[in-house]
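Shown here: the complex without one of its protein chains, the others still in place.
First chain written, first letter: the chains are A, B, C and D, and each begins at residue 1.
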Amino acid sequence: MTTLDTLLLFSLLTVLVSGLGVRLKMIGWVSAIMFAAQFVALLFMGGLGYGGSAIESSVSLTILNQPLSWRFDSLSWFFALITIGSALASSIFAAGIWAKKFHKHDGKPGLLQFAIALNVFTMLLLLASGDLLSLFVGWELVSWASLLLMVMAGGSSSQWGLRYIVYATAGAMAVLAGIGLIYHLTGSFSYADLANTAATFSSTNIVILSLLFIAGFGVKMGLLPFHLWQAGAYAEAPGPGSAFLGAISSRMGLYAMLVVVIQLIGLARLIAIEIPFSFLSLRDMLMWVAAFTIIFPTFTALRQNDARHLLAWHGIGQGGYMMMGILVLNPLGSAGGLLHVFNYASNQAALFLAISAVVYRTHTADLNRLGGLVTRMPLTFVVLLVGIIGLAGIPPMNGFVSKWLIYRSLIVEGMPLLFVATVIGTLGTILSVYKLIHNTFLGQLRLEHEHIREVPWSMLAPMLVLASVVFMTGFMPGLVLDWVVSAQAALGIPQLAHTLGGVESATGNLDMIWITLVLFGGFGVGALLFYSGNKAKRVHQLDNYAGGHFLTADDRYHYSNNFYAGLMHHIGSWYRGTFKWLESSIISIVSLLSGSTQRLFHSFHPALFLLIAATLSLYFFVG
Amino acid sequence: MNNIAFNVALPLLTAFLLPIISSGSKSATRFVGPFVLLAMLWFALAYFNVLQHPVAIALGGFLPPLGISFHLDNLSLLMAALIPLMMLLLWPYNNREGFREESLLLLLAGAASGLALSGDLFNIYVFYELLSVASFGLAAANRTAAAFAATFRYVIISGLGTVLALTGIALIYTQTGTLNLAHIGLLASQLNNPVGLSAFALIVIGIGVKAEIFPVNGWVPEVYSTASPRISALLAGLISKLAVLVIIRLLVVAYQGSQALTLLLVLGMLGIIWGELSAWHSKDLKRMFSFSSIGQLGMVLVAFSIPGDAGMAAGIAMMLHHLVVKPGMFLLTENWNGPIKKLKGAATSSPLAAFLFMLFALSMIGVPPLPGFWAKLLLVTGLVEANAPLYIIALVVLLTATVIEAHYLMSTALKIFSRGKKKHFKKLLQTPFNLTIATIFGAVLLAALFTLTPLGNKLNQIATESSDRSLYIKTTLSLKLPPQVKQQVSKVQ
Amino acid sequence: MRNISALVFASGLAFLLLVITWQFILGGAPMLIGEAILQQAAEELGAANLVTSVVLGYRGIDTLGEIAILFTASTATSLVLSSIAEKTSAKSKPGLRDDGTILASSASLFFPLLMTIGLYIILHGHLTPGGGFQGGVILAAAFFLPLLAVPGRGVNHSGLALVEGFAGASFIVIGIIALFQGKAFLQPLFGHGEMGSLLSAGSLPLLYIAVGLKVGAELSGLLANLAEPSGNGDETLSATESASTEQTSMQAEKTKS
Amino acid sequence: MTTNLIHWLLYGGAMGLIVIGIVGVVTLTNIFRIILALVIAEAGANLLLVIAGYRFDAIAPILTGQALSAMPTTQIMVDPVPQAMVLTSIVIGVGVQALALALVLKVYKNYQTLDLREIHHRMLADIDHSSGVISLLSEEQPKGERPLPEPETKNVLNSGGEK
Partner (left out) sequence: MIWVIALMVFIMLVGAVTVLLVDSHVSAIAASSAVSLALSVIFVILQAPDVAMTEAVVGSGLSSVILALALFRLNRNKAKMEQSDA
């Protein structure tokens, strides 16, 4: 009974309890408490966060002569921390008042808790996997568990869920093929054999394997050709659910890719492989894929008019940053990539929770029908502000640290084009998050929202906690960098020399404590000037004038519709169109084929096929 | 002590006497059938326990190859035990229409047991014919116009199939001068030529009509959508497997060359493609399931076309999995037979059925840790191990087919689980009888999930045993060798 | 289009089959078990007709399966043909009535003749060519001619069912008796007797009688099912089936009288 | 020479019957006639079996006269096994044929036609109707003057043609 067993047992218990008590009123709080218990159990394994050695699970199976084992190392611990943390936050958020209203609009809060618990359990199983077989098992379980969370809202979400599960199954099949190939090459499913013999694989096998695995895992990360499912599937889930999904779900793909491609096969092999008729290596190609994954979805997010969709599209883009950073494979880059997982998760959870708080009050996430809520929901506004600053990667929030590391590593490695690409991506992020906060909290208050109030504490608490996490880890990134570095050690890649304030190395220095203090000093000066002046007159929010005319609340001067029209006009929408076109063409091909195949079964004389088959097979043997 | 012959004799005897019994007392007709099936089950299981190594039984006391012999190994006994089990589950307990369907079912049981046990080519043909005729009667038992028409087309195509099979048998007899499978195995060298192989091809195509092999399965969607779900479940779940079993015996005993395997592989791949694509397009559950069962049997065929134990293990695993899953699915189509669009809200009207559907669907797609996944894993590893271009193509086909399968099954499942109108709920209610049986199948599936390790070991044992050619030959021919066979044995060994 | 492709493939099939069979030598087939059986059959079974000893001895279970198939076919046929909805058609008996007289007389002439021939063939099945099937068919013809002659009167289905059931059962029971004597299933019983005489070859004649009766009964039932308007086809069911069919057969009775 | 000719004749005849039967089953559209073609194909297969057991200047496998006493007989005989098999398969053929004919009768009763194409169209239409989906072939009207049957319940269908 190791600590890992305890953790998995707690997680399983959570699933069972929340599953059995789906209909109970109190189930929300119960499962929240049990998530907290899981969190504590995870902290007992905290040694992993500081370079502890891997913890084996005492449970192991042998099925069809194939051993299945589970273990936890620093990398798994790092991801598990994020998983359970975001699960805890969303569970608390969903446990209280929110559940009542959700229940009133015939949703099933108990089912939501159950789905989150199930996802957590399966993710822990995946993170704990000790060989390729258990990895695949965990992978499939995660895919199908998240389907439950996606479609439980009903309505249009089921279509997104269907799309997701088809993509996911395709990815899983690619992974299965890859695993099968490895089994053929090494004769077993164990990590050790793969790590030992990977050096002997022929480069064609390496290409096939890495393409299969990166395609398979990339589907879940929403890498570029496979990204169409993600935004809708995450956004249409019930509020806290989408917070959880957006925070961690698609990172499982990153974890699996880290384990298989980086840890076991080794990135060096990928770098060694040149793609014919190009000056790129396989690794560079993947980095470019990551770059486009950053740019396109980010600018797609710019065009969304639904807050949840906007955030979800960002999730895809930020995943590109992480993959980019890890593929750079110097201490800075990989640390930046891993750190960004944590930072982005905290940002995204905070943002989604804030948005669902807004939805909870206003019943809409349509950016064209919101605005001016800053005075009505100030704390939510603060959380959202912190979140978008972090998301856009602006100091002093934590997003800045990880992005800085990634930029820095790109410059150090001498990859200017990719650097430019990432910067463009960041630009898009800033623009779109500004659209988000402007259309929701700033500008003109709509008349129907005049009397709404701040959301209750049960919902505010997790939001505020997350916001403070965002700030604190931005203020003292060393806290997280410890874990990141031990994760790097677990991956067996060079580690980053870091301090509490940030990075202290030959390739670049960063001390967030100083930066933050300077910034706040600046803010302090500004505030001093502001308050030393004579008092500003407070007016009612709806008391507005333009050119001497009184503006009634129902004439719209708040510019929200068709935001960034000019920019949109310039970039257009050709890229997203192409992917949609690809997808639909594949579907239509399948339907064409299946129609014709069914025609064969409708032919009115099956005996003819018997005759043909007999003749052909005889010809095959005799002729 | 060779009372395994009872497994063939008893059901036939009862079927012969059933008209008289029924004219005597109606109630007797109800329980005599299940009683006989229980007895068959008992005999089979009794053997299953005592069996250490394969045994052969000379019927009529005439030594094989002169007489007909039953070959008892784990595989055939497993089938012989599964037959009465499935029959008991799918027995028409609530049938009010006289004795005919019952006696047909009993005849089906006897024929199936004979098919599973027999070790003689022509005897297999006879039992196959008995199986066919009984299944014709059952397919038409629904007595609708469409059922009659579909059954007629079924009769015609499978009649042609039996003609081809008989021709193949004649070729084999002309080539080897014997009918006993083990003896044929001794003379397998004489069959590794165009004549022998084309005999194999003819038999495969002929028997393949029941095995739903690709080009000769035009009857499948029609019959399954006109017959009653119980019968469809029986045909798709049990009967097709027995036909496959015959092909496997021939393959193991006589045709271990790569050409025969290639034929099976190609047919299986075509079956997968055709079945899954057609299922993707179908608009009602019955036909969706019949097409998907075509695809599944294609997968079984592909599995068996892998040389060696690996293929045998994968094939048996796929076979057993399909044997459990498909009948359960067909039983659900009794009241969910409308177009899939109309299934909205089915989950709220009968949640258990919806849960079962989800379970079966996931297991069919091969979602771990459900048994279907392990069967598919065996298949995938076997295909990769076989390591020939054609097998890699088969792997690609298999994986693609899985994606398609996932798409249509999940779109149906989402329809079932989505909210629907209250007024349809009555129509979507499942009958308790079917629901109970389907629940039993689901329970079996879950039980298999929790006993995977022992099952896997048993499976490997069965596979190694039943893919061992010389063992089969020794078992049958070492009873007491007639002189003219003896020197052939010595020649081979 | 379909026909053309069918012809093309069929000619291909024919060509291939001929190519295959051309590799055979007529009369040169190995026939291993054939030889062995020709050597041993007489001692083992003591039947003069070796085909019979193969049919009932070496391959007895094939024969069991065969009569089972006939039984299945007739059951399935009556299942298909018996439809509850055809009450009226029992009364209407068009056709064949006018020229009934000739047939009737010939039938009454042929009936005993055919009976004797059939029984003879069955009883000598183990000595001379012919046996259960051939004799059974002739018996069926004997029973069937009167039906043709006087379409009104149906065959006594329940009686046929009785014969059929007990004949088939006795075949199996003989096999099972062997089982209980410690022999194998369907192993011939009794001594061989002196070869060539009527009472030889152990239990084979009994088996052949069973086969003959069963085949005869089944075939005549089958013929009757096909010949009669299928309303009467339900008379087999009259004990078991619903009241409606009861009255069907009642009507049939009325029409007969 | 003569043996070659006989070889050709016999095997040619057997294969000819099989192929002609198959062609008939595939090309004919009258279901009654299709059954006849099936019977012919079976006859071909039987002939093939009997040929397999044939040997030149051998006698039938029946012991008569002095052969009864002198066993094993010096006189060579043809193979009895294929003959037994053929006996079986002939009777099987008859059973199947009877069943098929019964089905033909019922089909004719319900659809009032023997044309396989129309029967097939009607059947598909029935299946589609009973499962409530729009037929794939809905654009092609069935041949023959009778329109598709009205939606009927099972019992009505049983009563077949007569209303």
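Everything below uses one rule, namely that a residue touches a chain if its C-beta (ideal position, glycine included) is under 8 Å from a C-beta of that chain, and two chains touch if they have at least 3 such contacts.
Since we're looking at a predicted model, the values are computed, not measured.
Contacts of the undisplayed chain with the visible chains, over the whole complex, involve C, D.
Only one residue from C:122, C:142 or C:227 touches the chain missing from this view: C:227.
Screening D:63, D:94 or D:133 against the full complex identifies D:94 as the residue touching the chain left out.
Contacts to the hidden chain, counted on chain C, fall at residues 49, 51-52, 92, 94-95, 129-131, 133-134, 137-138, 140-141, 144, 219, 222-223, 226-227.
Think of the hidden chain as still there; on chain D it touches residues 2, 5-6, 9-10, 12-13, 16-17, 20-21, 23-24, 27-28, 32-33, 35-37, 39-40, 43, 46-47, 50-51, 53-54, 58-62, 77-78, 83, 86-87, 90-91, 93-94, 97-98, 101-102, 104-105, 108-109, 112, 114, 161-163.
Basically, only the chains that are shown with their structure count from here on.
A count of contacting C-beta pairs for B-C and for B-D identifies B-C as the more extensively joined pair. Put simply, the chain farthest from chain D by mean CA position is A.
Each chain gets a centre from the mean of its Cα atoms; for chain B and chain D, those two points are 25 Å apart. Our note on geometry: chain C versus chain D, Cα centroid distance of 18 Å, whole angstroms.
Contact of a single residue of chain D with at least two other chains is seen at positions 18, 22, 25-26, 51-52, 81-82, 85, 88, 92, 95-96, 99, 103, 106, 120, 124, 158, 160.
In chain A, the residues touching two or more other chains are 595, 598, 605, 607-608, 611-612, 614, 618, 622.
For chain A in complex with chain D, the touching residues are 595, 598-599, 602, 604-605, 607-608, 611.
Those residues of chain D whose C-beta lies close enough to touch chain B in the complex are 18, 21-22, 25, 31, 34-35, 38, 41-42, 44-46, 48-49, 51-52, 81-82, 85, 88-89, 92, 95-96, 99-100, 103-104, 106-107, 110-111, 119-120, 122-124, 126-127, 130-134, 149, 154, 157-158, 160. Residues 22, 25-26, 116-117, 120-121, 124, 136-137 of chain D are the ones touching chain A in the complex.
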